[in-house]
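Partial complex: the chains shown occupy the same locations as in the complete assembly.
Per-chain residue numbering starts at 1, and chain names A and B are given in the order in which the chains are listed.
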Amino acid sequence: MTRLIDYAEASAEVRAVYDDIKATRGIPDVTNFWKALAVHPPTLRRTWESLKAVMAPGALDPLTKELLYLAVSIAHGCRYCIASHTASARARGMNEEMYGELLAIVGMAAETNRLATALDVPVDEIFRRDTR
Amino acid sequence: MTRLIDYAEASAEVRAVYDDIKATRGIPDVTNFWKALAVHPPTLRRTWESLKAVMAPGALDPLTKELLYLAVSIAHGCRYCIASHTASARARGMNEEMYGELLAIVGMAAETNRLATALDVPVDEIFRRDTR
């Protein structure tokens, strides 16, 4: 069984990260991902700091960021990540129609990605010029 | 070398698809992906019909759809698709800041996807309830 480190048994270093996660997200307890990652405190802290920075509001709005995170998690086949980011995307406003369209795009991309790879399609000159 | 079928040498069936792609997108010629896929007309037609339906305006706006397509293409490592959808996303309004944030999200997702998989993190009860 995966070892999950609860707040009560956590070191001060781990608790500090848990506290920041709870405060930033306004949740009463951290999810299992963080409790499992606490097996290695430096990776726990670094991963959280990075995630907090990457998912903060920016040029992309929070919902779009969650949709992207979910789509990539599906492509990588991470069951836990799909479950958690489906929930997060819903919490940020993803409705059933948006979810259905996201699924369709991920599926179509998987299909055309394999077709383009199989055919070894040469990159069009127009796409090279477009890359600034 | 990958065989690319130009309009001039294409069959009537293939030309009909090319014509619809050009009309739908308002472009003077189809890109290499379609010219390579024309090796199998039924797959060409089916892929185009599906892509046209999936990428049409819906609950998600065209830019968000292109960002999702690009993110998945990066996760799958399709060089051609990355080049073409980076260009498409830019054409629909992706600026450098958005692009940078998308890269950061795809990278972070790849990282946490692998960590969650490695640790075999059990799905939180709260995520199960959330899945309607």
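Here is the rule we go by: a contact is a pair of C-beta atoms (placed from the backbone, for glycine too) under 8 Å apart; a residue touches a chain by one contact, two chains touch by 3 or more.
What you see is a predicted model; the values in this text were computed from it and never measured.
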Full complex stoichiometry in copies [only 2 chains shown in place]: 6
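By our rule, only the chains that are shown with their structure count from here on.
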Copies subunit A and subunit B - rotation angle from C-alpha fit, nearest 5 degrees: 180
Length of the line joining the C-alpha centres of subunit A and subunit B, rounded to whole Å: 19
Touch list for subunit B against partner subunit A, complex: 2, 4, 31-33, 36-37, 39, 43, 47, 50-51, 54-55, 58-60, 64-65, 67-69, 71-76, 78-81, 83-84, 86-87, 90-91, 95-98, 100-102, 104-106, 108-117, 119-124, 126-128, 130-132
